[in-house]
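Of the protein chains in this complex, all but one are displayed in their positions.
Coming up: chain A.
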């Protein structure tokens, strides 16, 4: 796992703070249902410039960090984040996923899938006798919209947080992502 231990440690620290801030936002009266998924924005931003192997390692790290702060089962978060980086890495071979608009669109779509999946897992596990007081879809589309917005405005900036550079700067941008061997 190249990229520097410091880089991974910084990713751990920044993602822990990002998820904690997300938790604070989720409890607030104003933003609760519009809370963006910061993990998705970080992952899409990093996976757009990382090798698939390193992107998967990043997904595992982010999933474990989120699981340390959340009631969501770690296996579900892992499944969601790994699927997301696999999709982004695959797309990267043919399109420039690093552009602001596409990255925002991918983040929104990713949040829709991740939030929908995690809410579904929680619904299945909670085993409530009737449905929840708010439908799953409502959580998912609101999260998708706010995540896309966050990615559009701050996506590039989040990737440039202090210490994260060594994780992605050595990678070639789109067009050279899959060099012939």
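By our rule, a residue touches a chain if its C-beta (ideal position, glycine included) is under 8 Å from a C-beta of that chain, and two chains touch if they have at least 3 such contacts; residues count from 1.
Just so we're on the same page, contacts and distances are computed from a predicted model.
Enquirer: Choose one: "MOSC domain-containing protein", "Cell shape-determining protein MreC", "Cytochrome c-type biogenesis protein CcmE" or "Symporter YwcA". The correct choice is the protein name in UniProt for the chain not shown.
Expert: Its UniProt record gives the name "Cell shape-determining protein MreC".
Enquirer: Under the stated touch rule, tell me which residues of chain A contact the chain that is not displayed.
Expert: Touch with the absent chain occurs at residues 12-13, 16-17, 19-27, 29, 32-33, 35, 37-39, 56, 64-76, 78-79, 82-83, 86, 115, 118-119, 121-134, 136, 139, 143.
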